[in-house]
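Structure, as structure tokens:
What you see is the complex with one protein chain gone and the rest in place.
Up next is subunit A:
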Amino acid sequence: MRAFLAAALLCLDGAAFAQNVPVVGDAIPASLTGMPGDPARGRAIVLDRQRGLCLLCHSGPFPEERFQGDLAPSLAGAGTRWSEGQLRLRMVDGRRLNPDTIMPSYFSTEGLRRVGRAWQGRTVLTAEEIEDVVAFLVTLRD
């Protein structure tokens, strides 16, 4: 699957980012904001069940967190398995990697149906938050 993802432009529709971001292979190499993210803020987002929602599905190296999900692989070692750019594409729109994925596309509203009024036209995370999460994920090394 990944081999077929030639360099392409991904149309991002985050409120402040109605612009095209280059997808190269299975990655988005460049920061969405042009700035590096903050791993501490990223960690807080990943653990926040209203914002990141990650622990609904994933577990991870967070022994203090009760009730972690088991619908998805553990986030432990994600930074060893994947490059920063690969993690960014996974976060922005995992459907590019696996069209049937249950993981939400955190920075795309493409193809969504019956979105609740409070969430309409909004991506799950902002570009800045995506960068923070990516910066945190790369620190998760085995």
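Everything that follows uses one rule, which is that a contact is a pair of C-beta atoms (placed from the backbone, for glycine too) under 8 Å apart; a residue touches a chain by one contact, two chains touch by 3 or more; residues count from 1.
The rule is short, and it goes like this: contacts and distances are computed from a predicted model.
Novice: Can you pick, from "Iron(III) transport system permease protein", "L-cysteine S-thiosulfotransferase subunit SoxA", "Pyruvate dehydrogenase E1 component alpha subunit" or "Spermidine/putrescine import ATP-binding protein PotA", the UniProt protein name of the chain not displayed?
Specialist: Per the UniProt record, the undisplayed chain of the complex is "L-cysteine S-thiosulfotransferase subunit SoxA".
Novice: For a quick check of understanding: of A:G42, A:G60, A:G79 or A:P104, which residue touches the chain that isn't displayed?
Specialist: Of the candidates A:G42, A:G60, A:G79 or A:P104, A:P104 is in touch with the missing chain.
Novice: Spell out, residue by residue, where the missing chain touches subunit A.
Specialist: Answer for subunit A: residues 49-50, 53, 55-57, 66-71, 102, 104-105, 109, 111-119, 122, 124 touch the chain left out.
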